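Missing here: one protein chain of the complex. Every other protein chain is in place.
The first chain written gets the first letter, and so on, giving A and B; residue counts start at 1 in each chain.
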Amino acid sequence: MKGPLFVAIILGAGLTGSAIAQDADTATLEKGRYLAAASDCAACHSVHGKPEYSGGVSFSLPMGKIYSTNITPDPEHGIGHYTEAQFSRAVREGIRRDGSTLYPAMPFPSYARMTDSDIHALFVYFRKGVPAASVPTPDNEIKWPLSMRWPLAVWRWVFAPTLHTAISRTAGEFTDPQLARGAYLVEGPAHCGACHSPRAITMQEKALTADSGSLYLSGGGVVDGWTPPSLRQENRTGLGRWREEDIVAFLKTGRAETGSVFGSMTSAVLHGTQKLKDEDLRSIAHYLKSLQAADQSQTPWTYDSTITDQLHKADLSLRGARVYIDRCAACHRTDGKGYPAVFPPLAGNPVVMQTDPVSLVHIVQAGATLPSMTAAPSSFTMPAFNHKLTDQQIADVVTFIRHAWGNNASAVSAEDVKQFSKSMPPSDMPDDTPALN
Amino acid sequence: MEPTLNAPRRRSVVKGLLGTTSFWLASGNARWSEALADEAAQPYRPIFFDIAEYQFLEAACERLFPADHNGPGAKTLGVAEFLDRQMQTPYARGENWYMSGPFEQGPANLGYQLPFVPKDLYRKGIAGVERYARQQYGKGFAALSALQQDEILTALEGGSVQLGDIPGRVFFEQLRTNTLEGAFADPLYGGNRGLGGWIMLGFPGARADFMDWVNQEGASYPIGPVSISGETA
Partner (left out) sequence: MVKHVDAIIVGAGWAGSIMAKELTEAGLSVVMLERGSERTTPVEGAYPESIDELRGAIRKRLFQNLSQSTVTIRNTIDQTALPYRQLAAFLPGEGVGGAGLHWSGVHFRVAPEDLRLRSAVIERYGEKFIPEGMNLQDYGVSYEELEPFFDKAEKVFGTSGEAYRVQGKIVGNGNVFSSDRSDNFPLPAMKDTFSASVFRDAAKNAGYHPYSLPAANASRQYTNTYGCQMGPCNFCGYCSGYDCYLYSKASPNVNILPVLRQEPRFSLIPNAHVLRVDLDSTKTKATGITYLDTKTRKEHSLSADLIILGAFQFNNVHLMLVSGIGKPYDPVSNTGTVGRNFVYQTITSSRVWLPPSTYTNQFVGAGGAGVAIDDFNSMNFDHGPLGFVGGSPVWVNQAGVKPIAAALGAGGGGTPRWGSAYKDSLVNTYKHSLGIDAHGSNMAYRDVYLDLDPTWKDAYGQPLLRMTFTWKDNDIRMNQYVVSKIEPIARAMGATKMNLVHLNAGQPFDTRTYQTTHLGGGAIMGDNPQTSALNRYLQSWDVSNVFVIGSNAFPQGMGYNPTGMVAALAYWAAHHIRTTYLKSPGPLVKA
């Protein structure tokens, strides 16, 4: 796609009319490509090994399994027959070309905030920038009566913002242009709230924007075995101690001094945020830093070296200390500070102090791989310990790190660990190790 | 020879795989340490070696690495079991050795030039030592006194005994090497039971982290060993 731009530059003043038009088209298409990354369309609509955006990603929801659709320009299986108006209605209002309602796994309540010009660019990109792929979408596996889509229309009517309210909110909410841009990206295309905001029993996000209350981005329910943490300013469990540059580094490279990406967020960074311009990432960070703590009661975390000193003196009397020193300290250190941004710190890490320990237990059980990113090509792996530690050992060591170094989260029992092992995400450790001899 | 006891089927399936990914999958245990403990809880039935060969190994390895005031000997550490398990690996089949002919013998410093892989060395070597023991003492090796056993091992080490087509010294070095491997390898492979070898040396095992203990000004490292599967001492 750099070709035409390059041609345009070397032609200089001798540009023809059609070259200008082509240049403008290219710019729109590239803007659409960028927005598709910002909106992380690939996370849900692309499956590794299949044509890009040809759908088929499955979502296990309480009512059954649904599959994402083919959004390539293929006329039969994709969106080749959508007009721009129909495309816009689907993306921003959750209404398909046939008039039925999309499952709200598609974050149209967030996309509702997107501007007409951004939607236009997105449409141009999905029309001209993505190759058509004739891949049918698998049938959803939701049993009647939940398979009926009309109740979804009622849901949409009750909970989703109308285009008018969504867009009018975007305009003028923030006078600071950086905050406004951050709000637009976070609340709109990046749809952070889809995971990081709590949902009501009826599945709608309890708040869709910063101005609709402090529940917005205050931490969501479990997704694929991981509990999305608060992105607000809680000192211990939110981003209170993350600097803007930490947030930028995290979104750009999946790693920061304060922590590394894991779980479902890995794909969001890999396919989405790492492709954003630094300026946009700074806007996002600036905006997130403006969200006051939902939980105002947290005492500020300060480092406590009691455990560090004990471990240093080989005092392993505390439950979990021996497992920690045998299995964890090599990377995360006896002082819990890790080796940022290679091996993340556990001391003061908001994920470690989350009320719900499921993410922490799952990462110990299943391990995690931090993939190679464009701006940080090194990949790092935390091994899975589910075969190496008993439920009791995992409970002990997780409790240990939730109490050490100034952390103050609740204890975890072996019974909890046993329960969590049922929802353990698949280990992404390569398991094709040849025989050890 | 086949195991004579009615060992559980799982055991015979996984035996040769100990320490491999396939072992963990086939063992059916959720935790590696439990899979290993289950294995260790049952008497070991050798697969490669027959009973007499295995008895020779138990006796000879114990002389090479005897129980004493330093710590356990080869028998307690499970060295013979380690050897039998090793016989089922690519190592025993010489798969990483250059084994193309012709096989010409030359000066010792140019290295091993026999057409035999470790499995062959054991089969032929044990038979040869047993022949030698009967010739010299009228009994099989395992039935001899410790002193007599030591005499035979000394003779082998010294290079004065030929065991058929294998020089006694070659067999001795093979046996010594594998015995010491069995005493000090991770217990994953069947030896170093109870981490006894590592405790003897003060070796901390698979923790592999000395960031806080790089230089202790001559004091000993303060934490006991841990194995790959998580066994501690």
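The working rule: a contact is a pair of C-beta atoms (placed from the backbone, for glycine too) under 8 Å apart; a residue touches a chain by one contact, two chains touch by 3 or more.
Owing to the predicted nature of the structure, the values given are computational and were not obtained by experimental measurement.
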Ask   = For the chain left off this view, which of B:53, B:81, B:130 or B:209 is in contact with it?
value = B:209
Request  = Using the touch definition up top, pick the residue from B:30, B:51, B:99 or B:233 that touches the left-out chain.
outcome  = B:99
Message = I need the residue numbers on chain A that touch the omitted chain, in ascending order.
response = 327, 330-331, 339-343, 369, 372, 374-381, 383, 388, 429-430, 432-433, 436-437
Note = Missing-chain contacts on chain B, rising order, are 19, 63-66, 68, 70-71, 91, 94-100, 102, 104, 106-113, 150, 153, 157, 176-177, 180-181, 183-186, 188-189, 197-198, 200-211, 213-221, 228
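As a convention for this text, only the chains that are shown with their structure count from here on.
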Message = Counting only Cα atoms for the centres, state how far chain A is from chain B in Å.
response = 51
Task = Spell out the part of chain B that touches chain A in their complex, as residue ranges.
result = 17, 19-22, 24, 30-33, 89-91, 188, 207-209, 211-212, 222-223, 226, 229-230, 232
Request  = Write out the stretch or stretches of chain A touching chain B in their complex.
outcome  = 311-314, 316, 322, 325-327, 329-330, 333-334, 386-390, 393, 431, 433, 435-437
